[in-house]
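The other protein chains are all here in position, but one chain of the complex has been omitted.
Then we have chain A:
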Amino acid sequence: LTSRKHKPLLIKMATVAVSRPPLGGFSFDNCKRNAILQGEANKVGFNLPAARKTGTTICGVVFKDGVVLGADTRATEGMIVADKNCSKIHYISPNIYCCGAGTAADTEMTTQIISSNLELHALSTGRLPRVATANRMLKQMLFRYQGYIGAALVLGGVDCNGPHLYSIYPHGSTDKLPYVTMGSGSLAAMAVFEDRYKPNMEEGEAKQLVHDAIAAGIFNDLGSGSNIDLCVITKGSVDYIRPHDEANKKGVRTGDYKYRRGTTTVLTKAVNPLDLELVEESIQTMDTS
C-alpha cells in the first residue's frame, strides 16, 4: 500500500521522461539559456562572440559555352579577418559549383548536404545531375528554416540543357539570371557587370569581367579582400583556378632582427663539457592500431 502512495509522483516524472521520443536534427534546448545569457551580457556591456561570416563578394556570369563563378577569399569575425584565404566556391557535383556568402558554417554545411543528396539522386536516376535540381533542393531546405540558416548562394553549372546560373537568398527565394552577384560587395560587383556584360561572351572575356567585378568588391568593400578565385565550368570540364589573382599580397619584410656572428667582439671563450652517464634506457612502443 505504501508503494501505491508514492507511485503518482513517480509516474508524473516518468511520463515526462519517457513520452518524448528521441529525434534527430536541430535541438532547441539551449535557446532559452542563450537568450538569458545574451541579456546578462548586454547588461554588463560584454559582447558574446559573433559567428564567422564570409562578408563577401561572389558573382557569376553565363558566357557562350558555360558559366564562370568568382569569389574573394576573406572570412571575417566581426571586425577581424578570421581567414585570409578561405575557399568560397564549393563543389556540388562534377558539373555544378556553388559560391557561398553569409555565415561560413551555414554555407559550408548546406552545400555539403546538398552535394551528398545530389550524388545519391544521381546514383538513383543514373544521369548527370541538373542545376535546377540543386536549386530546388537548396531553396526547399532554406525556406524550411525560414532564413535562420544564413546562406546566400550563387549556384552555377552546365548540364544537358546548357549553362545555368541561379542566385539563392537565405529565406529561400531564387532567381535564374545571366549574371548575379551576392554578398556585402555585391553592389560594387554588380556595377561592373551592368556596365560591361554582353550576352554570348568568349571565355577570356568572361573571366576578365568576373575578375574585375570581384576586384571592385575587394577594393571597395571592407568585408571582402585577399585573393580572387575563379571557377570556369564548361560542358565536360571544370577549371578551378585558385588563386586566379593575388590582389592583396602581403608585403615582404625588408629588415631583419638577427645579428651576424661577430657584430659583438668576443673577448674570452670557455667551454665546460657536462659529464652525463646513461642510467637507464627503456623503449615504449606506441599503440598505433
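Note that in this section contacts are C-beta pairs under 8 Å (C-beta built on N, C-alpha and C of every residue); 3 or more make two chains touch, one makes a residue touch a chain; residues count from 1.
In this text, contacts and distances are computed from a predicted model.
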Absent chain [UniProt protein name; select from "Serine/threonine-protein phosphatase 2A 55 kDa regulatory subunit B", "Proteasome maturation protein", "Presenilin" or "Guanine nucleotide-binding protein alpha subunit"]: "Proteasome maturation protein"
Touching the absent chain when the full complex is considered, from A:I36, A:A50 or A:L222: A:I36
Residues of chain A in contact with the chain not shown: 11-20, 22-33, 35-36, 109, 113, 116-117, 120-121, 124, 141, 144-146, 148
